[in-house]
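Data first, discussion second: the structure below is written as structure tokens.
Here the complex is missing a single protein chain, while all its other protein chains stay put.
Here is chain A:
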Amino acid sequence: MKATAGGSAVPHKARIDIWEFLIRLAIILVSLICLLPFIHVVSKSLSSDSFVIANKVFLWPQGFTIEAYKKIFADASILRSLYITVIVTVLFTILGMILTICAAYPLSRAQFKGRRVITFIFLFTMYFSGGIIPDYMNINNLGLMDTIWSLVLPLSFSAFNLLIMKTSLTHGIPVSLEESARIDGAGHFRILFSIVLPLSKPIMATLALFYAVGRWNAYQDALFYIKHEISLRPLQLKLYYLVIQASESFQLEATQVQLSNPEVLKASVVVFATLPILCVYPFVQKYFVQGVMLGAVKE
């Protein structure tokens, strides 16, 4: 954690002066702005309708009840969306990692001829693309509309993640290690599986999580590609129809969930869809940060 160790620290002068105090105060304020909205929504989701309608709920549940959550777990269509999201996220992450490794390993080897051309072919897609409509027509022509593959395949290659992985492999694996393996007669596959991958665990964890979080949170492609198969709607799209559209028209999509006050239901659906990420987050945070920095410092 080099970043948190900081640069300007002067060790023998660690007393807290007035500026240190003001800076900490500012940071705490900003942190609270990031945190309090969640706490409010969680409190709302655990409160009873009457207190929410009376605008009595701020940062602590009033009239504690888990009624709304019971209704969510009783709704087959929400659970179905959760299931779709989990399946799609797992497939997407595995495929994304395979593609990234298959591209990054050869491109990080100096002896690989044609490296520049192939790198350009990959990175060009970061700056230029067909755009929404040609992508849409492509998915349509490939017959992927209204299938989960439309959510798994198209985005599974990420030039950005490739760049991070490639940088990490180029600088992170000692050349001498690879050379001694070659002298012992190991081929590229053997080197990749026995040396490079085991040594790249942190960066692989980071990218896997990038892929997973990105897939978990996306809803644009589902909005475009999942038109008729309502049973294939991932959680975020479901949420979009349930919560965002409902806040315009105040009409809920046809589900079994019915509450006298939709605010409590909406709050609990939001918490329900956020919880998986929030559970993983504290454990993986350090990997995320390390991974981003690996890509950043050496660029």
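In the analysis below, a residue touches a chain if its C-beta (ideal position, glycine included) is under 8 Å from a C-beta of that chain, and two chains touch if they have at least 3 such contacts; residues count from 1.
Keep this in mind: contacts and distances are computed from a predicted model.
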item: Listed names "Fumarate hydratase", "Phosphate transport system permease protein", "Sugar ABC transporter ATPase" or "Protocatechuate 3,4-dioxygenase alpha chain", with the criterion being the UniProt name of the chain not displayed; value: "Sugar ABC transporter ATPase"
item: In chain A, positions touching the absent partner; value: 1-10, 14, 19-20, 23-24, 26-28, 30-31, 33-35, 37-38, 40-41, 44, 52-53, 55, 57-58, 98-100, 102-103, 105-107, 109-114, 118, 121-122, 125, 127-138, 142, 153-154, 156-157, 162, 179, 182-183, 185-189, 192, 213, 216-220, 223-224, 236-237, 239-240, 243-244, 247-248, 263, 266-267, 269-270, 273-274, 277-278, 281-282, 285, 288-289, 292-293, 296-297, 299
